[in-house]
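Shown here: the complex without one of its protein chains, the others still in place.
Each chain carries a letter (A and B) given by its place in the written order, and its residues are counted from 1.
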Amino acid sequence: MIEKVIVAGFGGQGVMAIGKLLAYAGMLEDKQVSWLPSYGPEMRGGTANCDVIVSDKLIGSPVLTDDATAVIVMNLPSMDKFESHLAKEGKLIVNKSLIHKKATRDDIGVYYIDANEIAAEIGNPKAANMVMLGAFLELTSIVKPESVLEAFTKVFGEDKAKFIPLNAKALEKGAEAVKN
Amino acid sequence: MATMVYEKTKALSDTQFHYCPGCTHGVIHKLVGEVLVELGILGDAIGVVPVGCSALAYKYLTCDTHQAAHGRAPAVATGIKRVSPENIVFTYQGDGDLASIGTAEIVHVAHRGEKITTIFVNNAIYGMTGGQMAPTTLIGQKSTTSPEGRTEEHSGKPLKVAEMLATIDGAKFVERVSVHNPAAVRKAKRAIKKAFQCQIEGKGFAIVEVLSTCPTNWGLTPVNALNWLEENMIPYFPLGNLRDFEEAK
Partner (left out) sequence: MAKVLMKGNEAVCEAAIRAGCRYFFGYPITPQNEVPEYMSEKLPKVGGVFLQAESEVAAINMVYGAAGAGGRVMTSSSSPGMALKQEGISYIAGAELPCVIVNMMRGGPGLGSIQPGQADYFQATRGGGNGDYRHIVYAPASIQEMVDILMESFDIADIYRIPVLVLGDGMIGQMMEAVEFKEAIPKELPEKDWITTGTKEKRKPNVINSLYLEPELLYEHNLKLEAKHRLIEENEVRYEATGVEDAEVVCVAYGTTARVVKNAMEELEKEGIKVGLIRPITLWPFPNEAFDKINPKAKGLLTVEMSMGQMIDDVKIASNGRWTTDFHGKSGGLVPSPAGVIDAVKKIIGGGK
């Protein structure tokens, strides 16, 4: 089993964070993982994206060009840029709250999620990224949501443990959004 | 019975100096050596010697030494002192080395207040490479790269290193001395001693700028070179203390 995921959005949407959570969760499940950030000269704002690979086998190139199995896009520029990076039959997970446009390809699976609205409903608009991650986990089953929650304090520090229930809820709601 | 009236300091080896006749590097080496012995720090001292006439000073000193790249002695000394804070670390540098290619390094040891001592030998010229213009070459002074004499318009005015470093807080002892006559030599020795005491007491960076002669490249006899130093260098590079850790409040 292997998932090669691009997570993209603008700075502050937590795209690097869910990428790290996914990689850490994979490691906790004894899988091979890599997390590769894009890095630019800007310190704040701008676009952000990372390539995450979770696999049962040793990972080759950590760079995803045209072979991504899934792309999670949080804003429009990210969709314009990364839709083409998907392999055939890959999954495009779109934050419908901010992207009012349909995917152009018909050889991929596309999933539209009202991530911002769902996050606001459960009481934290900042958790839109976790809603998207929840949808991705439901679609791929590459790691268990419990592993992501276990990784939470490892990635963000013990003092963030109080946010785990809310983030668990966000993962759950994201999963529900693609269950049908 | 014969009485010992003068003894060469044990801080200097028996290797014959390669310095030209009348060059005052020998006097300055002797002063540094005597100070190391008198302060009882010869066995703890680590010297860093430069590129220039004194590049071979590691053959003359009997303490441990590093030979450094051109201008980098202060950085090398920083590395040594950070590994061995208990050792006494000093650099011995000329004006091409310290005031030209090594300005960044000397400014930043002063800036960090690095606990090292620098002996800066200023003879207003590049000696070893054959008498080229230095940042310290005087206006009107002829050199092999200022054959008509240095002009302000073309090369600016000579760099006053001691004054410049005295503006930096981490430099706790800054003094300019000369070795053109016996009285000046005695004062120079006192300043060098204090610059090492500054390090022993852990105060910060200390530098002594020593005005020195280069009879060969100045085209003068040894005696005339000493006179030239007094008449031309001292008016532009005034002697005296610019910072003293003992007077600082």
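Here is the rule we use: a residue touches a chain if its C-beta (ideal position, glycine included) is under 8 Å from a C-beta of that chain, and two chains touch if they have at least 3 such contacts.
All values reported here derive from a predicted model rather than from experimental measurement.
Enquirer: May I ask which residue of B:Met4, B:Val83 or B:Ala183 touches the chain that does not appear here?
Expert: B:Val83
Enquirer: Pick from B:Ile46, B:Val179 or B:Leu211: which residue touches the chain that isn't shown?
Expert: Among B:Ile46, B:Val179 or B:Leu211, only B:Ile46 touches the chain that is not shown.
Enquirer: Return the single residue from A:Pro37, A:Pro77 or A:Gly109 that touches the missing chain.
Expert: A:Pro37
Enquirer: Which parts of chain B are in contact with the chain that was left out?
Expert: For chain B, the residues touching the absent chain are 10, 42-46, 48, 55-56, 58, 61-69, 72, 75-84, 87-88, 104-105, 107-108, 111.
Enquirer: Going by the touch rule given at the top, which residues of chain A touch the chain that is not shown?
Expert: Missing-chain contacts on chain A: residues 20, 23-24, 27, 32-37, 39-41, 59-63, 65-67, 154-155.
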